[in-house]
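Missing here is one protein chain; the remaining ones are kept as they sit in the complex.
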Amino acid sequence: MVDLLAMILVFMGIAFFFFGAIGLLRLPDLHSRLHALTKADNLGLGLMIVGVALLHGSLLVALKLLLIWLLALLGSAASAHLISQYALRRNHR
Amino acid sequence: MIDLSLTTIPDLVLAVMLIGMAWAALSSDDLKRSVILFIAFGLLLAIVWARLHAPDLALAEAAIGAGLSGALLLVALRDETGGKVAAGEVSRSGRWLVDLFALIMTCLIGWVLWLTIYTAPVERLATLANATLTQSGVSNPVTAVLLNYRAYDTLLELVVVLTAVLGVMVVGRERRGYRQAGPVFCGLVHWLVPLLIVTAGYLLWVGAHAPGGAFQAGATLAAAGIVLRLAGNDAAGLPAGIWLRWLLVAGIGLFLSIGLGVTLSNGQVLQYPEAWSGSLILVIESAATASIAAALVLAYRGGRPEGWLTAADKENNRGVSA
Partner (left out) sequence: MTQALIYALTGAVIFMLGVRTTLLRVTLLHRILGLNVSGGGVFLVFVSLGYRGDTALTDPVPHALVLTGLVVAISATALALALNRRLREMDDE
């Protein structure tokens, strides 16, 4: 039962990654691409991490995975901000 | 002979992606694109290492092969702009010749590999390496090979790192630093740098019994330095003057002195006494981590710091500007 739930979560995560990737490839301009990429991928990663933590079933591993997710959130938020700021500055020039 | 089961499908996909990524990175004429694709290639390779049961390599590849190489290449790209791009093409016949050579060599290497993999295995080093693991002082076989069985290799590798960074310092001067970063990036740095340092310490410690070790820790520490420099700290967290020199040679120095020191107990270089080997390995690894990180950060900075110009150097500069 737990395994099934975990697998569903992991596959939902993969689906979010997939749509994030489609957004990255298909959306017209940089800002909407960033929007698709960071939001969808962060959610996908979060779902996957919950799934994997359930599969593994150990609290310590779950905490480590949570830490990884928080780092990824921090990194993607900051890098998306930096990239879009750079793009905005360049467009203004 | 070849069994294509369901489990090999991910491997086939990864292999095709790897070749495709290498091709894309190398065939592009736009250097920036090439470098970014090369970083992606490194990350794919890290997944392959995990797939081949080599987690130590996966960590190292993600940190060194993709992360630090990428950073070094990107900062080298910044120098490239502005200068003239070298023109010139290889002749068409030359191109054909090289392609033919590459094709023949690939087939030959492939054939040899095929023969190697399908011959009956003789005695493997893996059994020997794992049988003597209890005497090595650590329980991660890769660390045991690196710092106990084949400690000579690692010592010489540190010599290579030092030589390379000396070369970088001889030919290059430090690049201009970056301006102070904005509030968002500074906020990120405030979180990221301490976390990277803690992670490096963790990797170093855990290397004794699980994937990790001096190289991964050194790379993580170097990443912290690079992030600092990008945020506007020109020294990138490195000390100045004599302390930097000591830091660069700390790894080799400690390794050599311990290697020679143990000769007092049993007369053989680098043959640690069994009871001590665990702690000796940790001490050597800590020093090696610091040295590797310092060397990589210095390479990222681009060469010798401003204060290190020798008298002859200044004379030379005056001659050029006059």
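Observations
Letters A and B name the chains as they come in the text, with residue numbers starting at 1 for each one.
To be clear about the criterion, contacts are C-beta pairs under 8 Å (C-beta built on N, C-alpha and C of every residue); 3 or more make two chains touch, one makes a residue touch a chain.
From a predicted model like this one, the values you see are computed outputs, not experimental measurements.
Note on the chain not shown: across the whole complex it touches B.
For the chain missing from the display, the contacting residue among B:A15, B:C186, B:L260 or B:V283 is B:A15, taking the whole complex into account. By the touch definition given at the top, chain B reaches the unshown chain through residues 2-5, 7-8, 11-12, 15, 18-19, 22-23, 25-26, 31, 34-35, 38, 41-42, 45, 48-49, 51-54, 56-57, 60-61, 64-65, 68-69, 72-73, 76-77, 79-80, 83-90, 94-95, 98-99, 102-103, 105-106, 109-110, 113-114, 116-118, 121, 124-127, 129-130, 141-142, 144-146, 150, 153-154, 157, 160-161, 163-165, 167-168, 171-172, 213, 215, 292, 295-296, 299, 302-303, 320.
As a working rule, only the chains that are shown with their structure count from here on.
By the touch criterion given at the top, residues 182, 184-185, 187-188, 191-192, 195 of chain B touch chain A in their complex. Only residues 71, 74-75, 78, 81-82, 85 of chain A touch chain B when the two sit together in their complex.
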